[in-house]
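I have a structure here, written as structure tokens, and I will follow up with some questions on it.
One protein chain is absent from this view; the other protein chains keep their places.
Up next, chain A:
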Amino acid sequence: MKRFALLSALLVGTAAQAATITIATVNNPDMVTMQKLTPEFTKKYPDIQVKWVVLPENELRQKVTLDVASGAGSFDVATVGAYEVPIWAKNGWLNPLTPMFAKDAAIAKAYNLNDIIPGVRGALTVGGNLYAVPFYAESSMTFYNKDLFKKAGITMPVQPTWQQVQGFAAKINDPKNGVYGICLRGLPGWGENMAFFTTMVNTFGGRWYDNNWQAQLNSPAWKTALNFYVDMMKKSGPPGATSNGFTENLTLMSQGKCGMWVDATVAAGLLSDASSSKIVNSVGFANAPVGPGTTRGNHWYWSWNLAIPKSTKQADAAFKFLTWATSKEYIALVAKTKGNWAAVPPGTRTSTYTNAAYKKAAGAFSSLVQNAINSADVTKATKDAVPYTGIQYVAIPEFQALGTQVGQYVAGALSGQTTVDQALTQAQDAANKVAKDGKYQK
């Protein structure tokens, strides 16, 4: 009996002292660093214990979605993509952070919300409330191989057009020697080929839906864009591009096999890293190409953010963690631990880009990345008005399905299994079905 009393006193005692928070995150390198820096957090907040659930993107997304949707409350801090934040906020699954910042003046002052890049903040704000804070953010840009450009006698402008890119690609292409003019994503998936291809469609003047949620995938703009993409990839791209996603293209590019590559800004750091790239001294950076339709929407926008699910019972402790892991102080801590400013989580804070040490370490691409993120506007990415937000995605719950399905049709056209017209007819039907089933069309 005595022992039982002692035990329960012990349990109650520890429960009162320490809060334990469980954090769900993706196994990307930047998040693994965050996990490794946990001791620094517990040094600052000794009364908070931290547990981690680190998973690959798809599994994490499924696990976290299931958890917040059912209100199970296993996670106190969740890593949520830019696509999910507005959807989940509307579903009432996330704690609004604005009131929490208002409540805790000390944290709010040290955190300085105004330092967060406005476009990034905008993407996480729904109805005037901030629902998540950005851990790192990325946009898209053009990478090119200066040596191959010099050999072909051409120069890359800071802001290329797709027509120019097509011309460059044709000049550089030399498949006999294993060199391709341009490498682009072809692997089907809403986060693979469609992330890239939607930016191309946007800047060719296309859009997924008009303001009445009528699908626009058989419009001339989509046709021109898809024909252009398929044609250029067939003439000057690597064979078998339908199995190339981000990783495969990164390998091809860093082995010096591609003249150009248009993809996520995060690759800039990887291509500049001598341990993984053979083209450290010849890699060049430019903005993502603009198309004939509009200058808008050629850059995409993506971020991984930390949010507090509604179901948590440790909102205060969670808030402390999330403001710590996305603070200016944390970014400096990563730079110190890694001994390299170029390795900090990019794309979230203006202060990172005005930091002299960062400019020195990532000077070759930092201003282009900042520009790409600043000019990516999730609310104005297309020539004509649209009823959705998002640049390389449509922020409706059904888009993961739709984007992947259309991605398969696009890959089918790229591999020559179907014609461009067939692919777009199928895609148009799928998009209209989603709009009808989801009761978006009035």
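We adopt the following convention: a contact is a pair of C-beta atoms (placed from the backbone, for glycine too) under 8 Å apart; a residue touches a chain by one contact, two chains touch by 3 or more; residues count from 1.
One rule holds in what follows: contacts and distances are computed from a predicted model.
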{"item": "Name per UniProt, for the chain absent here [options: \"Twin-arginine translocation pathway signal\", \"Insulinase family protein\", \"Acireductone dioxygenase\" or \"Sugar ABC transporter permease\"]", "value": "\"Sugar ABC transporter permease\""}
{"item": "Residue among A:P99, A:G178 or A:G363 touching the omitted chain", "value": "A:G178"}
{"item": "Of A:N95, A:Q408 or A:Q428, the residue in touch with the unshown chain", "value": "A:Q408"}
{"item": "Contact with the hidden chain (one of A:P99, A:P118, A:P239 or A:G363)", "value": "A:P239"}
{"item": "Residue in contact with the excluded chain [from A:G92, A:P220 or A:G363]", "value": "A:G92"}
{"item": "On chain A, residues whose C-beta touches the chain left out of the figure", "value": "58-59, 61-62, 65-66, 69-71, 84, 87, 91-93, 178, 186-190, 192, 238-243, 245, 252, 255, 257, 397-398, 400-401, 404, 408-409, 411-412, 414-415, 417-418"}
